[in-house]
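One protein chain is absent from this view; the other protein chains keep their places.
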Amino acid sequence: MNNIIKRVKYNARRHSGNVGDRPGLVVVPEGALKPHIAIFSYNKDELITSEGKDIKVILSQLKKCDNHTHWIKINGLGDAELIEQIGEHLKINPLVLEDIANIHQRPKFDEYDDYAFSTSRIVRFNDDDELINHQFSAIIKDNIIISFEEDHNECFDAVKARLKAGKGAIRTAGPGYMCYALTDTIIDTYFILLAKIGDKLDAIEDKVYTDADKSIMFNSQQIKRTLIIIRRASWPERDKINDMIRSESPLITPEVKLFLRDAYDHCIQAMDLIENYKEVTSSIIDLYLSMVSNRMNEIMKVLTIISVIFIPLTFIAGIYGMNFAHQDDKGHILHNNIPELYWPNGYPFALALMFSIAVALVVVFWKKGWFNKL
Amino acid sequence: MNNIIKRVKYNARRHSGNVGDRPGLVVVPEGALKPHIAIFSYNKDELITSEGKDIKVILSQLKKCDNHTHWIKINGLGDAELIEQIGEHLKINPLVLEDIANIHQRPKFDEYDDYAFSTSRIVRFNDDDELINHQFSAIIKDNIIISFEEDHNECFDAVKARLKAGKGAIRTAGPGYMCYALTDTIIDTYFILLAKIGDKLDAIEDKVYTDADKSIMFNSQQIKRTLIIIRRASWPERDKINDMIRSESPLITPEVKLFLRDAYDHCIQAMDLIENYKEVTSSIIDLYLSMVSNRMNEIMKVLTIISVIFIPLTFIAGIYGMNFAHQDDKGHILHNNIPELYWPNGYPFALALMFSIAVALVVVFWKKGWFNKL
Amino acid sequence: MNNIIKRVKYNARRHSGNVGDRPGLVVVPEGALKPHIAIFSYNKDELITSEGKDIKVILSQLKKCDNHTHWIKINGLGDAELIEQIGEHLKINPLVLEDIANIHQRPKFDEYDDYAFSTSRIVRFNDDDELINHQFSAIIKDNIIISFEEDHNECFDAVKARLKAGKGAIRTAGPGYMCYALTDTIIDTYFILLAKIGDKLDAIEDKVYTDADKSIMFNSQQIKRTLIIIRRASWPERDKINDMIRSESPLITPEVKLFLRDAYDHCIQAMDLIENYKEVTSSIIDLYLSMVSNRMNEIMKVLTIISVIFIPLTFIAGIYGMNFAHQDDKGHILHNNIPELYWPNGYPFALALMFSIAVALVVVFWKKGWFNKL
Amino acid sequence: MNNIIKRVKYNARRHSGNVGDRPGLVVVPEGALKPHIAIFSYNKDELITSEGKDIKVILSQLKKCDNHTHWIKINGLGDAELIEQIGEHLKINPLVLEDIANIHQRPKFDEYDDYAFSTSRIVRFNDDDELINHQFSAIIKDNIIISFEEDHNECFDAVKARLKAGKGAIRTAGPGYMCYALTDTIIDTYFILLAKIGDKLDAIEDKVYTDADKSIMFNSQQIKRTLIIIRRASWPERDKINDMIRSESPLITPEVKLFLRDAYDHCIQAMDLIENYKEVTSSIIDLYLSMVSNRMNEIMKVLTIISVIFIPLTFIAGIYGMNFAHQDDKGHILHNNIPELYWPNGYPFALALMFSIAVALVVVFWKKGWFNKL
Partner (left out) sequence: MNNIIKRVKYNARRHSGNVGDRPGLVVVPEGALKPHIAIFSYNKDELITSEGKDIKVILSQLKKCDNHTHWIKINGLGDAELIEQIGEHLKINPLVLEDIANIHQRPKFDEYDDYAFSTSRIVRFNDDDELINHQFSAIIKDNIIISFEEDHNECFDAVKARLKAGKGAIRTAGPGYMCYALTDTIIDTYFILLAKIGDKLDAIEDKVYTDADKSIMFNSQQIKRTLIIIRRASWPERDKINDMIRSESPLITPEVKLFLRDAYDHCIQAMDLIENYKEVTSSIIDLYLSMVSNRMNEIMKVLTIISVIFIPLTFIAGIYGMNFAHQDDKGHILHNNIPELYWPNGYPFALALMFSIAVALVVVFWKKGWFNKL
């Protein structure tokens, strides 16, 4: 398990376009990857797949397989033209196309006359342990679902495997079910992210108890931000699933709604976990601050005890280090000038005096409870 | 009473399965115990019980007692096959079966065509004072209630005793009443947990006033987490009971609803107590931090008073410890070099000076109120 | 006015019974007082009162006065049998009887077929300035209202006096009005409690400005808890009154509802005051913590100024206290060894040097503003 | 502009009466001023005013001007009899009369059969910069509006001036419009109060940046309380205006409702400002606490740097101040006893050593960044 914690940054820009751009203009985000298209056409009996880079592969597959459900999976948003061609072919509102390219959407489910549009956030750690917050969007129309992802990494292997295996409702329940399956898989990735965060929190907390250092504050703050990001993804996700359940569109069949209720429960479980982890993070920070303060307290106590004991002793040594003259210029003894110095046992008496003061002070501190732990 | 407080951990994993598993797949949690089955078939006149380990004992009992209400009590979720067989026999949706095995459900009450599914959280301290947060789930159908618990420990002895005694509505009011009785017993265990927490809080608070040490912070944080966990169990429990009260299913009779209203009140009382304890915990932490800060303040004051009194005195001793020559190389008296040293009463004067300074400083501090408590 | 503030404890146990007890079982709380019964039978023309200890006195009075409204006032819950006999006589649901004996109910108003059940919390300081949080409950049926209080102390003297005086609606407006009158009196006692708390807060705040000590933190925390307890009593009280206003039961006549609207306003005023006092308490704690921190700051500044001024001076005295030899073993003068000591005016120069350093440091601190207040 | 900030106290007592007083009893508050009555009878054409101290002046004016709208303005609540006489004459519910005298009402708008009752809070600084929180109440019936204020100060000069000028709807739109005009003027006084608070906050914030002292904490807390008081006045004021807008009473005409929508907007603007100022106050407190902590830090750093540099130097001086004998009793040189003291250049070497140590420590602190600002 890797417990490296990196600085988490928020992404501020709303879109790649300019202020006052015409609504519906598809502007691909800076640095977007070139799209890779995979098409899965399936019915109860067969699964036909093809891959490609442009609209042609889609059109030919749609023509070829006419009584299938089609899942058109597009990884990479770097081709505005492709998005516009798909929109034109399926007669999609340009505002929807703009939202696909504009990668800071909140999860939502928008219904239009004969199609629906759904977005989600894919939040996960990448291989370098950096937090990724990507957009997933899908258009559902007739027997077609087109899904858009930002990168080429594969989150949906399990769905593909179930499609190949052909068990359960996945082959027969239409594009609405596929939309549910993809959404549920995204929520499952939240749990993987949260499990990793849980491990990191455990490691931080162990460190608080064994080997606390400054990194605890930094790391807790980064975890907190990660939790905020995933909370901002999962709260509207819940609302979105709820919108899907209450939708009257024929694309979301009653059978799919039953599964969506299950996904809704999962989403609430994720939100519960997030709240738990937020509380744990706060509690770790409180414990750490309390330890820092205790440490400070302990240091001050040691300083004070040592200082307060030695200050009077050093003063006494200073007294008997003074050079008051024992004789005046004429050799007369000045009896009042530090007579103790001329006692035969002056030194042992002085040491005894110092020792008594030290013991007395220790006793006072003991009585005050300064040697107890606080 | 045992006031040991252990570190409270949250359990992160959502389920034992993998990302993208087919919905409805029953995956038993890692380390689940082998199930132990007990069947209680009862009507107004008699109570017949049997025990076993597999589906056969259930089927034979159901056949034997045909005008009874059956409470099938399963402790241990370690047998996926058993759960699937029960599901098949009673025609239960696979998503429900998945939820039974997936032990991180929130309390909920889901109604289906002719059956209902209910989950709760059993939160309690085990014999080692560790917090247990187990899942309880129940299926109600016709005259049957099947309850699933995670472990073999017995929470429902009181219900069994009332069943044996046969007083009240328990023998006659059907499986809905049994579901109420089990739910109410679970809420009662919350009060036991809260009473224990109350005792622990009292002990911690006593300690703050008598013998405060670092453990207070740790212990308060653990109590806080425990309260969070039980709050996360009881809030949805309340919603669940409310759903049961508003249910139109014939399984929840009006008579049972009257009792559920009572359970609802109990649940709100538990939530009230939880909020109270959260406030007490915060107040203890505030008091403790205030004490730490007061202690620090007191230590600093002692250090300062002692230092500030002795620093000038030591300086004077230092002055008269300087070795400025009384005679030059030729034996001439250097009258300007520390003449005080050659006064007949130089030493008493020096001591008197020091004493006056010390008294003056003490008076200043007195005036400033530093000897008052703050 | 008494400003002693005692430690406020919460009461944890839900009831005196055991987990899984049959619902409806009347278990009197531990240490409950033996009941004392007073019956007030009144109509427009007369008021007949009697007292006693068991059900017989009630039954005989009910028989005797048949066109009266009856207020049966029971102080002390120590007799389960009495509660059950009343329940039997009036045909009250056992769950209601359980709630009367179970003294941790939240304020609520439950309507049944032909009777209603109401609970409130009586929160007040007793004669020892300890916070009392007692349960008040009342059953209203036909022309009877039966009220239950936990102790023998008298909160309702004013109501009895109005009953005797016979002015206003109290004699004619039925048991619903009596229920209103008792509820309104309970809310009035909240204002008395709040006035006491207000006095205590004023005293604490005065102390912050004149003579702050550690007790401020403790006392503020106790006030905070008291406010939490009374808030937990008054919030559901408001909901309860609202339920009464919206009730369609003939027991609550439109005339009574007008008065209840007034009681509702009073309840909201109490809640407003509670919120105000919570803010004041927080503000006192903030001020106190700020004063502690300022005091610390001031102490540190004195320590630092004195130390930093004397440390170099003492160092110089130390320099000239060194014993570097003025002559070698052969009597040669070692001119490099502390020649200052042999200057005719070495001592005045040294004193002047020290004085200059001290003045310079004071000027530096002055410039830095350390002699200003911060 | 006067920036003196006085301690803000909350007023705790609910009313001047006793617990359990008969509802509807008019008890004038302690120290209430004797009432002063002014009557403005106006229609489109004329405005007739008269003044007095008792009910007679009202009755004669009402008789005299029979096709006018009457604004009866009563300043001072010290005459219970007057309030009762007015109530009797207009047939007002005694509960309303009680509320007029009971000066801790929240803003509300209560409708009765043929009249309406409205209360507001007049919150302002008086001439001594003390916060005043007075009650304004008004009864509207037929063509009469009776307003009650607590003191003789004049808040409604502008309304009187508009009445005299006779422009706009004020002369023709009935008592409902007058109620709106008075309410809107009260909200306008909130803005004056808020502008003063804004000035005070600016002054406090300037002080934080230039000349921070302890008063900042005190003053910020007083501002906070003032804001809480005005917030508690304006929140229910908003609800009250909303109730007036949604009222179906013929006293509130559609024309008046249009104006009330405007007043509603003003009220929300006031609430917005209050929230802004609360945030500013918190931010000032945070800045101040941060400055205190920085100051402490700086002081500690100076103390530490000076101490840590001089402590080793003083120690070295102490070493060479020791009196180890150079010769034994027989005059033999003890070569091991502090031979440095007898080096010809011992003193310069010692000084050089001290200087090197000081420089080395300064370099170390420099490297650690202690001379940077933090």
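Here the chain labels run A, B, C and D in written order, and each chain numbers its own residues starting at 1.
Just so it is clear, contacts are C-beta pairs under 8 Å (C-beta built on N, C-alpha and C of every residue); 3 or more make two chains touch, one makes a residue touch a chain.
Every value quoted in this text rests on a predicted model; they were computed, and no experiment measured them.
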- Task: Please identify which of the visible chains the hidden chain touches across the whole complex.
- Result: A, D
- Task: Pick out which of A:212, A:258 or A:362 touches the chain that's been left out of the picture.
- Result: A:212
- Touching the hidden chain, out of D:59, D:322 or D:360, is D:322
- Task: Just name the one of D:42, D:115 or D:277 that touches the chain not displayed here.
- Result: D:277
- Message: Touching the hidden chain in the complete assembly: which of D:66, D:157 or D:248 does that?
- Response: D:157
- Item | For chain D, the residues touching the chain missing from this view | 156-159, 161-162, 167-168, 170, 181, 184-185, 188-189, 191-192, 194-195, 197-198, 202, 258-259, 261-262, 265-266, 268-270, 272-273, 275-277, 279-280, 283, 286-287, 290, 293-294, 296-297, 300-301, 303-304, 307-308, 311-312, 314-315, 318-319, 321-325, 328-329, 334, 336-338, 370, 372-374
- Query: For chain A, which residues lie in contact with the unshown chain of the complex?
  - Reply: 9-10, 12-14, 18-24, 93, 95, 98-99, 104-106, 108, 110, 211-214, 217-218, 221, 224-225, 228, 232, 285, 289, 291-292, 295-296, 299-300, 302-303, 306-307, 310, 313-314, 317-318, 320-323, 326, 333, 338, 340-342, 344-348, 350-351
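Keep this in mind: only the chains that are shown with their structure count from here on.
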- Message: Using the contact definition given at the top, which chains are in touch with both chain C and chain D?
- Response: none
- Item | Copy pair chain B, chain C: interface residue numbering same or different (half cut) | different
- Message: Could you work out how far the Cα centre of chain A sits from that of chain C, in whole Å?
- Response: 40
- Going by residue number, chain B touches two or more other chains at 296, 300, 303, 307, 314, 318, 321-323, 338
- Message: Testing understanding: with touching defined as stated, what is the shape of the graph linking the protein chains, line, ring, star, complete or other?
- Response: line
- So the complete set of touching chain pairs is A-B, B-C, C-D
